[in-house]
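Inspection log for the structure reproduced underneath, given as structure tokens.
Only one protein chain is missing; all other protein chains are in place.
We call the chains A and B, going by the order they appear; numbering starts again at 1 in every chain.
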Amino acid sequence: MSAAPPTAFRLADVARAVGGTVVGDGEALVSGIASLDRATLADLTFLASSKYSALLLDSKAGGVLVSPELADSPGRCRNRVVVQKPHEAMLALLPRFYRMPSRPFVGVHPSAVVDPTARVDAESCIEALCVVGAGAVVAKGAWIGPHCVLGAGVTVGADSWLVSQVTLYPGTEVGARVVLHAGVRIGSDGFGFVYTEGAHRKVPHVGRCLIGDDVEIGANSTIDRGSIDATEIGAGTKIDNLVHIGHNVRVGQLCLFAAGVAIAGSARIGDGVMLAGQVGVAGHITIGSRAIITAQSGVLKSVPAGETWGGFPSRAHRATLQGYAAVNKLPDLIKRLERLLSRDPTA
Amino acid sequence: MSAAPPTAFRLADVARAVGGTVVGDGEALVSGIASLDRATLADLTFLASSKYSALLLDSKAGGVLVSPELADSPGRCRNRVVVQKPHEAMLALLPRFYRMPSRPFVGVHPSAVVDPTARVDAESCIEALCVVGAGAVVAKGAWIGPHCVLGAGVTVGADSWLVSQVTLYPGTEVGARVVLHAGVRIGSDGFGFVYTEGAHRKVPHVGRCLIGDDVEIGANSTIDRGSIDATEIGAGTKIDNLVHIGHNVRVGQLCLFAAGVAIAGSARIGDGVMLAGQVGVAGHITIGSRAIITAQSGVLKSVPAGETWGGFPSRAHRATLQGYAAVNKLPDLIKRLERLLSRDPTA
Partner (left out) sequence: MSAAPPTAFRLADVARAVGGTVVGDGEALVSGIASLDRATLADLTFLASSKYSALLLDSKAGGVLVSPELADSPGRCRNRVVVQKPHEAMLALLPRFYRMPSRPFVGVHPSAVVDPTARVDAESCIEALCVVGAGAVVAKGAWIGPHCVLGAGVTVGADSWLVSQVTLYPGTEVGARVVLHAGVRIGSDGFGFVYTEGAHRKVPHVGRCLIGDDVEIGANSTIDRGSIDATEIGAGTKIDNLVHIGHNVRVGQLCLFAAGVAIAGSARIGDGVMLAGQVGVAGHITIGSRAIITAQSGVLKSVPAGETWGGFPSRAHRATLQGYAAVNKLPDLIKRLERLLSRDPTA
């Protein structure tokens, strides 16, 4: 993530690293990776699809990763590395060109406030101005970025990374290799009130939040604790920015939730479910495994496993699309229909 | 909220506490509360409705709170406490089984940065790494969690709780017994610009934000200050996570706003209004007291008191539902209609 790449690579070495072959000058040096329209002579770029061939024409790149069928695409840059899957090759090369984020040191920064009863592994990193509560456990290799707050009894698993200004409410359990981006809040009280004697009285929230291994959660997302049971996010699930997950929700493994999604309390989400941007899910319903919900949909009833639903209220995607198409035809149709009906006095 | 409940209770004592009667072994001990499917022999559970009777069959709980008509429901656990309202009884028992969140100490943590002109009550708690600005006032019993920032001239009322990493912009007034969850921002500048001479020029925001008594605001929600007048949240109103309230908005008492709601500037919201998840409210309109707006609706014009509205653009819920139903019928109808029209050359 550092701005300055460490060194330069010969195209011949790039080709060897990704199992490709050089067309042109294998001695050409590149020291960064950039898109077709932004690359300079010092950059490697890639042409992943013929859709972008036009951008190759004028690209100033020093080298281009191309697939075999695009090896001869016209373009200013004649130094090419031919490889089966240029996009995948580029992803594989990134860690060679750029330094990935890593712990700046091992140990506890002197400005951090760590309760004496917390158990912080000697090979973890607690950055500046963190607060670690009583009985909290931070495992080996964990990296707690600046300004994080770990409440009492929290556990953070091995090699997890809390980027910055993350709040873990008391009792939260975070698994191994989890990434929590800046401003994530986990374990806040659920939105539960009972109206009695002229006031909304708060339902105590004594449940917790359990975040499985390999989960990633985007900036400023919020996950409420359970009222009695735990709110759970299954292993390998990835959640984008500004997502809300209500109390008692159980999310399965390997789900993908895009930005702006909101899931109401006690919903059950299976494994491998994909929720597109700004989707809302009502409380107490179930979304079956591998279901897909299209963008901005509002899901009010349970969705069977494997189906694609959309719209508001959501139903099978195909039906929703037909509904949209029909609405588009409607204004014109209504005109014709009204003319017709006007001639039939009995209608 | 602590993970470890303090002690165990006899079912006979549980029954006495909630005015119920024991069926089975009153000497059985329980030390926690859990849902039917998760309870162990050490847990008390509850059967709130016959809808969940199936879950009782195999529940491993050590005791069950049940209503009189379900006292004999079949189930592995025969130790029961019969009570009129099992769910309410369970809520009343929670504070006996679990330690509720409370101030960890009284006074100011040495790492906090408190302006010498701030007036902090001796019986309040300012946790680690807080910043308290000039002239700020923190009342008796208030609990300011770690990493909160209280701007100049802020006031926080008695027994209020700012959980963690809350920002109160200068001049914000927070009432008594208020709960502000992690990442709440109150008093940020409203979104007001005037386009002149080729730029969006900022409208100064000199109004403030007034938060009434007994308000609760969820994690990462934001409330803008007024441009001239104050933005106000009435007493007893509860706001969920990731909610946005624009400048100059006046919200009445005892409202409930679910997660993802956004209210544009200068809207007026009456008392007891319910906004479901992801609802949007346009600027300068009025939502009458006790109105209900259904999930994901976009409210573009004022809503009379007591009505239920929904959809986009929102109108009376009944009309919206009829519209949805009609759209569902539409594709088929259009086919039949087109056939009909095709036979009438004048239509």
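Here is the rule we go by: contacts are C-beta pairs under 8 Å (C-beta built on N, C-alpha and C of every residue); 3 or more make two chains touch, one makes a residue touch a chain.
Computed from a prediction, not measured in an experiment: that's the story for all the values here.
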**Q.** Absent-chain contact - pick from B:N79, B:Q253 or B:Q278
**A.** B:Q278
Q) Where does subunit A touch the missing chain, residue by residue? A) 1-3, 33-35, 38, 88, 90-91, 94-95, 97-98, 100-101, 109, 111, 127-129, 145-147, 163-165, 179, 181-183, 214, 216, 218-220, 236, 238, 240-242, 254, 256, 258-260, 277-278, 295-296, 324, 327-328, 330-331, 334, 337-338, 340-341, 344, 346-347
Q. Residues of subunit B in contact with the chain that isn't shown?
A. 113, 129, 131, 147, 149, 152-153, 165, 167, 169-171, 183, 185, 188-189, 191, 193-194, 198-200, 202-206, 208, 220, 222, 224-225, 228-229, 242, 244, 246, 260, 262, 264, 278, 280, 282, 296, 298, 300, 312-313, 315, 319, 322-323, 325-327, 329-330, 333, 336-337, 339-340
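Quick note on the criterion: only the chains that are shown with their structure count from here on.
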Q: Report, in whole Å, the distance between the mean C-alpha point of subunit A and the mean C-alpha point of subunit B.
A: 25
